[in-house]
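Only one protein chain is missing; all other protein chains are in place.
The chains carry the letters A, B and C, assigned in the order they are written, with residues numbered from 1 in each.
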């Protein structure tokens, strides 16, 4: 099992990860990206895949041409854990 | 606009592309793959991305760790076109 | 066989593709990129791979951590062909 985030950590989400939204009906974060085309979208997807393997924490994600949707949650925590916050921060740094 | 597949082409789906299923409520093909881990799944994803760019036809797809779901349809045909059948055949050849 | 570029096309290289250098002892173009880290370098590599598959023309290339070296030439032309100029232009557009 992995520890869920604390109430204090949860209170920082809106300011620390303003680009991510909480998902209705699940304890998870979501962000959507729209790129100029598939080539740009898949370059981003590959960079996120490398981050995921480095963090040993993997997204639920989907792609349709230039659009990428990423949802982060931790199955072993039954919701958000610090792993999600760390990976979300690293993903944001790719397109800072 | 792109031409939808003909009734004759549609009749070949079950024998020509037996690994793909028709999606309920849409005119689209779906297949799921389960790999040993994320590394293997993402190697496959990258190979499909290269095929998609070569075919200039792109899937709707999602990934969760070792699982890859691909849905093929042609927006400009309002459903299945030969583009989907060609890309489906090329994807199948990757894991033949 | 593929046609080599003409003398007129060759005369445009320095202005049309100023980031590329002619390679000594071969009729080929070379460019080096240095990124912030491996993640950024491999995102670029993947985007070039997608372009190559779309163009059906492939680079000779190497990578060491944040550095990417790409050499373009056309074996079937015995040197530079329009395929190299088109792929070089498309690669430049990725980091324009």
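The rule we apply is simple: a contact is a pair of C-beta atoms (placed from the backbone, for glycine too) under 8 Å apart; a residue touches a chain by one contact, two chains touch by 3 or more.
Quantities reported herein were computed from a predicted structural model and do not represent experimental measurements.
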Using the definition of touch stated at the top, determine which of C:9, C:27 or C:60 touches the missing chain. C:60
For the chain not shown, which residue from B:23, B:40, B:64 or B:77 touches it across the whole complex? B:40
Contact set of chain B toward the excluded chain (per top definition): 38-40, 42-44, 46-47, 50-51, 94
On chain A, residues whose C-beta touches the chain left out of the figure: 46, 49-51, 53-54, 56
What is the set of chain C residues that contact the non-displayed chain in the whole complex? 38-39, 42, 45-46, 49, 52-53, 58, 60-65
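Everything that follows uses one rule, which is that only the chains that are shown with their structure count from here on.
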Between chain B and chain C, centroid-to-centroid distance (C-alpha), Å: 31
Which positions in chain A are in touch with at least two other chains? 38-39, 42, 46
